[in-house]
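Below you will find the structure I want to go over with you.
Only one protein chain is missing from this complex, and each of the others stays in its spot.
As written, the chains take the letters A and B, and residue 1 is the first residue of each chain.
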Amino acid sequence: MTTSTALLLADLTGVAVFAASGASAAVAKRLDLFGVVFVGFVAALGGGIFRDLVIDEVPPLAFADWRYAATAAVTASAVFWLHPQLARLRTTVLVLDAAGLGLFTVTGTLKALDARVPAVGAVVIGMLTAIGGGLGRDLLTAEIPVVLRREIYAVAALAGSIMVVLLSALGYAGAGGLTAAAVLVFVLRLVALRRRWSAPVATMRPPETGLGRPPR
Amino acid sequence: MTTSTALLLADLTGVAVFAASGASAAVAKRLDLFGVVFVGFVAALGGGIFRDLVIDEVPPLAFADWRYAATAAVTASAVFWLHPQLARLRTTVLVLDAAGLGLFTVTGTLKALDARVPAVGAVVIGMLTAIGGGLGRDLLTAEIPVVLRREIYAVAALAGSIMVVLLSALGYAGAGGLTAAAVLVFVLRLVALRRRWSAPVATMRPPETGLGRPPR
Partner (left out) sequence: MTTSTALLLADLTGVAVFAASGASAAVAKRLDLFGVVFVGFVAALGGGIFRDLVIDEVPPLAFADWRYAATAAVTASAVFWLHPQLARLRTTVLVLDAAGLGLFTVTGTLKALDARVPAVGAVVIGMLTAIGGGLGRDLLTAEIPVVLRREIYAVAALAGSIMVVLLSALGYAGAGGLTAAAVLVFVLRLVALRRRWSAPVATMRPPETGLGRPPR
C-alpha cells in the first residue's frame, strides 16, 4: 500500500466516522432518512468544504471526488438502519471519532500550509477543519455546539495543528512527525474523555451579579 | 422572448418565491422589517451564494447582478405589509415554492457541470442550491430545518439533479430535457404534499430503548 493510498483510506475512515456521529445525532432528533443522511454529510464533509473554500481549492474535494460523498452517504444510511446496535457501540464510536479528529487536524493544517497560509492562520484552519463538521451537525440539529461546551475536543485539535506547523517550520513534517501529531490529538482526546477533563468554565463569577439572586 | 430572457425571468421568479417563504417565516417569528427582508434575502439567495462560492464564480450572482437582491428585497417587503392576505394564499405559495425548487435544482446542477464538477458533486451541489436558502432561513429563525424533518422536499430536488446529470452525460441537456427535469421536481413535490408522502423516520427503533418507556 503506497503512502497516498494509505492517506486516502485514512481520510475516508475519518469521513465515515464523522458521518456516523452526525447520523446518530439526526436519528436522536427524529429526522427522516434524508435528514439523517444530510446531517451525516455535513458532519463528515463540512469542515473540509470550509477548509477548501478558505484556501481556494475549488471545487472542494467533497464535490470533486465522488468517494467522499459516497462514503458519507453510505455510512449515514447504515446508521439509520442499524442505530440500535450502534448505541451499544458507543465507546467504539468515541474512539473512532477521536481518530478522525486527529487525522482531519493533520490534513487540514498541512493543506493550509501547502496553500501558503501563514503559521497562525494554518493552525486555525487545521483546527476548524477538524471541528467544523461537528459544528455544522449541531447547528442543523439546533443545539449549542457540543464542541463549545464540553470536554477537551477542539483544544486537542488545536494542540495537533500547532504541532504540525512547528514540525513543518523545523523541516520534520514527514510521515513520522505527522503521525505523531495525529496520535497526540487522539491520545489527548481519549485521556480527556477518560478523566473527564474540561477546559475551565466561568461559573463562579456570573456576569450579572445580584440580578434576582441573594447577595454573597 | 429569447431563451436567456426566459431563464432570467424564471430565475427571478424562483428568487421571489423563496424570498416570500423566508419573509413569511420571519413575520411569524415577530422579526422587524429589516429582519423580515434579511431572512427573505437569505432564503432567496443563500443557496445560490453557496453554489457560486463552491464553483468559484465570484462575486456570486446575488451580488454581481442587482436584480437578484432587488427582487428579494421588494418581495420580502411586500410580504411584511401584506402577510394576512398571503396567509390565505398558502396553497399558491406552496405551488410556487415547488416551482422554485425545480428551477433552482436545474440551474444549480447545470452551473456545477459547466464549472467541470464531476457528476456526483454536481448532483449534490444542485440539490444544495435548491434547498440551501430554506436551510439558512430555518437556521436564522432557530428551527431545526424543515427540509430535514418533513415530507419529500430535498429528495425531489435530488431526483431532479440526478436527472440533469444523466441527461447531460447522454447529450440530451437541451431545453426540453431540462424543462422535464424541473417539472419532475415540481410534480414530485406537489404529489408528495398532496398525499403527505414522507421519507421514512426511524421511530420504531429508538436508540435508547427502555429509557422510561414501558417494555413492548
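By definition in this document, a residue touches a chain if its C-beta (ideal position, glycine included) is under 8 Å from a C-beta of that chain, and two chains touch if they have at least 3 such contacts.
Predicted, not measured: the structure shown is a model, and the values here were computed from it.
Q: Quick one: say which of A:9, A:120 or A:191 touches the chain that got left out.
A: A:120
Q: Of A:28, A:78, A:139 or A:166, which residue touches the hidden chain?
A: Result: among the candidates, A:139 touches the missing chain.
Q: Just to verify: which one of B:44, B:140 or B:158 makes contact with the chain not shown?
A: In the full complex, the listed residue that touches the missing chain is B:140.
Q: For chain A, which residues lie in contact with the unshown chain of the complex?
A: 53-56, 112, 115, 117-122, 124-125, 135, 139, 142-145, 147-150, 154-155, 158, 198-203, 205-209
Q: Which parts of chain B are in contact with the chain that was left out?
A: Interface residues of chain B facing the absent chain: 24, 26-36, 38-39, 41, 49, 53, 56, 58-60, 62-66, 69-70, 80-81, 83-84, 86-87, 139-142.
Simple rule for what comes next: only the chains that are shown with their structure count from here on.
Q: Averaging only over C-alpha atoms, locate the centres of chain A and chain B and give their separation in whole Å.
A: 28
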